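Have a look at the structure that comes next, please.
Omission of a single protein chain aside, the complex is shown with its protein chains in their original locations.
Naming follows writing order (A and B), and every chain is counted from residue 1.
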Amino acid sequence: MSDAKTAENPSKSANSRKIAVDVQGASKIFGTGADRVAALDNVSVTIAENEFFTLLGPSGCGKTTLLRLIAGFEQPTAGQILLEGQDISSLPPYARPVNTVFQNYALFPHMTVAGNIAFGLEMLGKPKAEIKQTVAAMLKLVRMEDLANRKTSQISGGQQQRVALARALAPRPKVLLLDEPLSALDLKLRKEMQIELKRLQHETGITFIFVTHDQEEALTMSDRIAVMSKGKILQVGSPREIYDHPAERFVANFIGETNFLEGERTKKGVKLANGVELAVSLPEGLAGKSQVTIVIRPEHARLTARAKTGLPGILRHVVFFGTDTHYHVDLDACGEFIVREQNNRGAAPAFKAGDKVSIAIGENAAQMLRD
Amino acid sequence: MARRFSVTSQPGFVFLAMLTFFLLYLPVATLVFYSFNAGVSVAIWEGFSLRWYHTAMANEAVQEAALRSAFIAFIAAIIATISATMAAIATTRTPEYPGLTFKYAFINQPLMVPEIVTAVALLIVFSRIKIWTDYSGLGYLIAAHTAFCIPFAYLPIRARLESMDLTLERAAADLYATPFQAFRRITLPLLWPGIIAGFMLAFVTSLDDVVITEFVKSGGQETLPTYMLGQLRRSVTPEINAISTIFLGISVLFVTIFFLISRKKN
Partner (left out) sequence: MAHAAHHAEAARRKDIRNRWMLASPALVIIFLAAVGPLFVMLVYSFLAKGDFGNVKWEFSTQGWFNVVFYRDIFDDTLGFADANMTIFWRSVRLALITTGLTLVFGFPTAYFIATRQPNKRDMWLFLITIPFWTNILIRTFAMQEIVRNEGIINSALIWMGLIDSPIQIMFTEWAVLFGMTYVYLPLMVLPLYASMEKIDFRLVEAGYDLYATRLQVLRRVIIPLVKPGMIAGSILVFIPSLGAYVTPSVLGGGKNMMLGNLIALQFGAGRDWPLGAALSITLMVIVTAALLIYVRNAAKSGGGAHG
């Protein structure tokens, strides 16, 4: 039951580091009257220095708008954005020590690879020798030394991605913003670039703010994730916190697969409709309501033959997935529940459709939602 | 043997298309053909000769008219291209704002009004100004040409701007380029093919104009087209075929260059 409290600790330790970006009550409203849309609705978040911070959510959730506010391409309708303690809300993009890797890379088609990387340094008025040196170092960093004089239209998608990264890193920004930079790449290249990005962040020590709609990408790469929906941040935490302790239905649903069970709150935990009582961990900001929803991940439950303990039900479908098998169980009075079990080579599944079964819930497997 | 079924074909369409292309080029081909006639007729072939080209080249009225045409077209096209470029930047890549539709309609207005109407309206206004100011130079023709060239220059520049990725300038701003630097280093180089294409269209449009020039010109301000119009109303010799052929050659050259430029952008 105290899990929710311990889960908060990693974010606390992040807060104790120096703050790179501090978004205070930022709102962004597009249109007026009937067309009025709040792309961002009073969002506050702090991002620590040298952190790999991910904004995760479906399209239209406001994650890109937040990124563009930090970059300076849009001005907030209300609120402030602080960079290392300084309000930058009213600065134009070219006066902010923040660089962006654009979704479609936005490489200048009339310049070479080296010309693109040098551009920011030239605009900052750096001496020629320094520019040359930095460009060479950046080309080396992204392993593109051989293609320095190619036109950007003559290189592959993965290479364009590297150039976009090098170009944004060359002026050594305080914060690097990445707007779904991997979405245009195929799966294999995307996996490679995920590792590459982690390496670059580690080597440069620059704060990365990464926008994606891909939950797996967010889980594998981030130090912390902010899950967004409809212009609001629903939950901020480490990948493990977000996965194991989703605070709201949307978060639980968006990240991984989940079973939802309705029940009544008791002193010990939650009592389900079939009378079984489960111990649960509590989310932050829980209101004192009695009817609650709990979530249990499919891999945190086990299928057993019908027993006294556990949740009783009837096995409806067995779906083979290669690495694991999904068992769809109709619970007595509690709806459908999916159990995921790892496959063993050669071992046939122990149950078949129609069997009367029970579901054993692991300790600490159940998480209560606040909505 | 059954004919292979083709989804795209329609009965008679290929024949009609070929006929159209034939009819489109037959008159022009005839015109070019008789420009090489040794005789004085534009209908009876008397053998190959370049005599009419020599005659046309030596004709001082033709030389003068051609030079005047080129001069007016050059000045008008330059002014039109510069103002059209600015107007294109002002009317593209922006959310709807008050006055945008007005500007768009206003710039394209010369395309919407029959040339003869603009021509007589200009005649009315310019004849009054001529009385007031006593100035009767080429300024009137240049002003009139510039106005109707603007929409032609505007079209390709606007098209180019709209197809340009707005994020490129955002990227430049992100990389510390001020708006002016971003324009000079990113927007202008990428817009350049559109500007060249716009200039070409404006130049050819000015060079080709008959109606407005005919009504706006003062005495002794013949351009090549108005000179030709005058000749057509009198007796016709292959000299006018020769002039037309040279003119045609210049137009084809310009259109080819325009075509190659606008293809390159893709």
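Convention: contacts are C-beta pairs under 8 Å (C-beta built on N, C-alpha and C of every residue); 3 or more make two chains touch, one makes a residue touch a chain.
Predicted model only: the values in this text are computed from it and were never measured.
**Student:** Of the residues listed, B:M57, B:A159 or B:I261, which one is in contact with the missing chain?
**Tutor:** Answering carefully, the residue with contact to the hidden chain is B:A159.
**Student:** Among A:N50, A:T77, A:N104 or A:N274, which one touches the chain that has been omitted from the display?
**Tutor:** A:T77
**Student:** What chain B residues would touch the chain not displayed?
**Tutor:** 7-14, 16-21, 23-28, 30-31, 34, 41-44, 79-80, 82-84, 86-87, 89-91, 94, 97-99, 103, 106-107, 109-110, 112-125, 127-128, 143-144, 146-148, 150, 154, 159, 204, 207-208, 210-211, 215, 225, 228-229, 232-233, 236, 240, 244, 247-248, 251-252, 254-256, 259, 263
As a working rule, only the chains that are shown with their structure count from here on.
**Student:** Between chain A and chain B, what's the gap in Å when you average each chain's C-alpha atoms?
**Tutor:** Distance between chain centres: 56 Å.
**Student:** Name, in rising order, each residue of chain A that touches chain B in their complex.
**Tutor:** The contact residues of chain A facing chain B are 71-73, 92-95, 98-100, 102, 104, 106-110, 119-120, 123-124, 167-168, 171.
**Student:** Spell out the residues on chain B that touch chain A in their complex, using ranges where they run on.
**Tutor:** Touching chain A: residues 165, 167-168, 170-179, 181-182, 185-186, 189-190 of chain B.
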